[in-house]
Structures are given as structure tokens and as C-alpha cells.
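Before I ask anything, let me first share the structure, which is written out below as C-alpha cells.
With one protein chain held back, the other chains of the complex are shown just where they sit.
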């Protein structure tokens, strides 16, 4: 059972519109993704220890309701697709207290070896491959 | 004639993959957008001085080639659509020296009054409305 | 009893030296300070709601041991001095698992009204003044 990622926006993340600046949502996506990878048993550290990096191919974020300092966020991640080579995630950034949706986001990722060649996790790391397969929703 | 936005990535924008972390591209979009708005004669400061804010509705960024510390970036912005209420921009993040494309990004925006109501720039600020109309490509 | 502020450094806080970039320590000071102010009963939100802001006058940070991604930090704050007008805090940034000290930091602060005049909390907000008085160590 995956636990949602809880995050209190920081004061330095506000801007002079008196809201949290939109650029920080992309950081929260990274934070929650790393937490998610740990939870499903495919921690980034384990991949990096074996010389595998996982760059971001694309991010998308639709901003629905402004976030203010003092809000508490709950981020829900899902693996929407995975084919052994590419990983697709979705993120729902919600208000932990009110349930309001602040943003709906997506990201996609691949996996590279030390020479920056795209690799198939299915072939190279079948144990981690299986972890992602189990998460597809 | 709009000048491209030139930006040298900062050391603190690198990460332990030895590349510039992907989250910073979204910040560069904001930086270059604000520069662009000044250049076309619709500076954010002028809107804010009149109580109008322009939140981001959506961002999208497709990462094509990694950026490294020492690269110099050239960001080209275009107004791809604008209807008096919503503004759509595209960004090409290129290597100023090699011409390689690092990322292709998009953002969309609306305009709000002090009560957070969506406004029509066409009605409320026809002078700035006209500036955006002239930029549509 | 004040609880330490626990913080896992984020991946995007690393840099290409494979450590957490030193600039982020100043952000952690702000994060832990805001948490501390809430705990002692003098939350920033309450001051701001009454038109009082608390700018930083000075920060100092001595870096003792590098922080790496995967470390868990424990930040201990103390009020080292307070005279009704100025507040002095110290921060010990430690490794939650090993006890190693990563940094020893300090900050000082004053309080301003809406016209940016320095105010005496002792006169203007005696209840919050008393909270700080109780914390002096």
C-alpha cells in the first residue's frame, strides 16, 4: 500500500502574488517520485549505485487551485504506463485538509547506463522491472 | 524584433547526475517569459501595478538533450495563441554555441483581478491586449 | 519541549560535487525557524496577520561536514538572545542517524510594521514577546 507524500510548502516558496510560485510544483513532483520509488522497492539510490540514471523525458502540470503558505499538500502518484524502457507517472496534488485538487501532473522517464545509452530495465534489472510492472494502474 | 533570452546555468542548478536538474527549466521559462513580456511592451510590473495577476494554467516541458554546467542557453519564445482571455506561449531552449535543442516547452496563462476573477484583457486592458495580438504566430 | 526539525535533503538539492549544495542550508534554517516559531507559540502567520513582518538581519553558517543525498538531518534551534526588538537564533544541523554535526548556523531578526518601521514586540505584542523571553537560553 503506497502512502501519499505529505508536504508543507515552505515560506521561501511563496512569491509576491501571495501564493506558492508554480515552479515549485515540479520540485514536489521529484520529491514525491523519489519517495514513491523507495516505497515500491525501486529506490533511485539502488539504480545509481549500479551506474543507472533515470532522466526526465517530459513533465506536464495543470494548475487547478492556488496553493498558499499554511496549506498542507498530499501528493498521490500512480504508474500509468511502463514498458520496460519508459515509465509514465501521474501526480495528483491535493490539499490534505480540504481535499481540493491543486494540480494534476504527469512525468515520463527512461533509464540510461554510464555511457548515456538507453537501457531496457526488463533486461538489465529484471527485479526492478518487476516492481514497476506491479504498479501499473 | 524580440531578442532571445540568454542564460548561463548556475552551479547550484547542477545535480549529482552531473547535469542541470530538470526542475530549473521551468524557472528559466518564467525568467524568459518575464523578459519577453517586457520586450513586447506588456511588462508584468505594469499589470501588477493595476491589480492584475497572471497565473500559470499549465506548463509542459519535453527534455531533448541534457544541459551541463558551462553551457550557454538561448531561449526563444513565441505567442502561439491568444484570445483576449488566455495566452499560450512556446519556448525553445537551445544551446547558444552548438545550436542543439535542449528542450521544447509550453505554458498557458490567464489574467485575474484582485478578487481572483478571470478577466478579459481585451475589455480591461485593450492596450496590452493589442500587444499580445501583434505577437501571435 | 521543542521538537527538532527533521529534514531529508532533496535530490534537486545535490550538485555535481555529489553533495548537497551549501546554499540550501540557508533554506533549511528558514524552514526550521518557521517550525520553531509555531512550536513556541509565536507563529509567523499570526504576526503577518497583524501586519508585522520579521526580516532577516544576518545569517551565518559554518559548514562542518558535507551532507549527501540519503542523509537525514535533525536541526536544533535555540534562542540565544532577545531584547524585545531583536531576536538571535542558533541552529545545529546534525545527522539524525550518526549524530555528526553538518553545520553550525546563526541568524538574527527584527520586527517591522506595515510602514517598515522597526517595532518593539515588547510594546506591540507583549504575548508574543513573552514567548520569546521564555525561550532564551
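Observations on the model:
First chain written, first letter: the chains are A, B and C, and each begins at residue 1.
The rule is simple: a residue touches a chain if its C-beta (ideal position, glycine included) is under 8 Å from a C-beta of that chain, and two chains touch if they have at least 3 such contacts.
A quick note: this is a predicted structure, and the numbers were derived from the prediction, not measured.
Along chain A, the points of touch with the absent chain fall at residues 11-12, 14-16, 18, 21, 23, 69. Think of the hidden chain as still there; on chain B it touches residues 10-12, 27, 30-31, 34, 44-45, 69-70. Contact residues of chain C toward the unshown chain are 16-17, 19, 21-23, 26-27, 30, 48, 53, 55-63, 66.
Following the convention adopted for this analysis, only the chains that are shown with their structure count from here on.
Taking the mean of each chain's C-alpha atoms, the chain closest to the overall C-alpha centroid is A. With each centre defined as the average position of its C-alpha atoms, the distance from chain A to chain C rounds to 29 Å. With centres defined as mean CA coordinates, chain B is found 24 Å away from chain A.
Along chain B, residues 16, 21, 23 each make contact with two or more other chains.
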